[in-house]
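Presented below is the structure to which this report refers.
Removed: one protein chain of the complex. Kept in place: all other protein chains.
Then we have chain A:
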Amino acid sequence: MVTVSGVSKYFGNIKALRRVSFQVEEGELFGVIGPDGAGKSTLFRIILSLLLPDEGEVCLWGKSPVADYKAIRRMVGYMPGKFSLYEDLTVEENLNFFAAVFGTTIKENYHLIKDIYRQIEPFKKRRAGKLSGGMKQKLALSCALIHKPKLLVLDEPTTGVDAVSRSDFWEMLQKLKNAGITVLVSTPYMDEASLCDRVALIQKGHILEISTPDAVTQGFGKQLFGVAGENMYKLLLHCRKFYRVESVYPFGEELHLTFHGGGDWREELIRYLYENGLANVRIRPIKPNIEDRFMSLMSITEKENG
């Protein structure tokens, strides 16, 4: 079980983390979701004992990364965002090396990495630097798992990976979770949040919300509409001007829009837009997703913080 309580970290004047607290349960797949620069990597580095917090405490199964960093390092497996294995060693040598420094062997924990490693095993004599992106990722995951960690920490593992490999990767994470490993993963992709058991939304070092993905979207609490038309930019500007509109964001091919008080003022909006020269506007009720929730939470905290 991982407990983070009141952790703050400053880099000069920049507050990278501000009193961050959350708990990850045993065997949970926990996602930390937030844009670049939100403080995800800093948070992970503190949990991993690579960085000291300025305030607050972290506790992993009763051990502190500050006091018991030696114990922590046997418990955690880490896959940094940037590929950081030895590119001049072969696939097999990398895996052997990381097994060896943890005092174990590939054989001993082969069952844990079997599904992943099997896919790169045909290339085991190849230098790691010559692998494709997807294969590098699989090797890095294998190396992070080879000592059978209790907690697997993955920092943006799917950034810069194609869509197919991304869904493959999440499947692997599910399997690891089923094998009893607690997984802490960060991602800037909101759509991946729904694949986690619980998520923490983080922005500018603040945790905005911690909940299950469903509860997060339900927390949106208002009727959301998707608006589409011909001139999207003009549409956005006019929607913003309409007095009953509370929020409107461009979102792919539609605008995501809410009215004040969560009401339904579609007809009035269409009429208003028509008067302003925007015909053929389609509005449909839609279900909010995590990003909608993220945006609304962000605007609330920004108002609160002035």
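Going forward, a contact is a pair of C-beta atoms (placed from the backbone, for glycine too) under 8 Å apart; a residue touches a chain by one contact, two chains touch by 3 or more; residues count from 1.
Here is the rule we use: contacts and distances are computed from a predicted model.
Peer 1: Name the absent chain as its UniProt record does, using one of the following: "Na+/H+ antiporter subunit E", "Cytochrome bc1 complex cytochrome b subunit", "ABC-2 type transport system permease protein" or "Branched-chain amino acid ABC transporter substrate-binding protein".
Peer 2: "ABC-2 type transport system permease protein"
Peer 1: If I consider the whole complex, including the chain that's not displayed, which of A:Y10, A:Y86 or A:F251 touches that chain?
Peer 2: Within the whole complex, the residue contacting the unshown chain is A:Y86.
Peer 1: Using the document's contact rule, name the residues of chain A that touch the chain not shown here.
Peer 2: Within chain A, the residues touching the omitted chain are 48-50, 70, 73-74, 76, 78, 80, 82-89, 93, 97-98, 100-103, 143.
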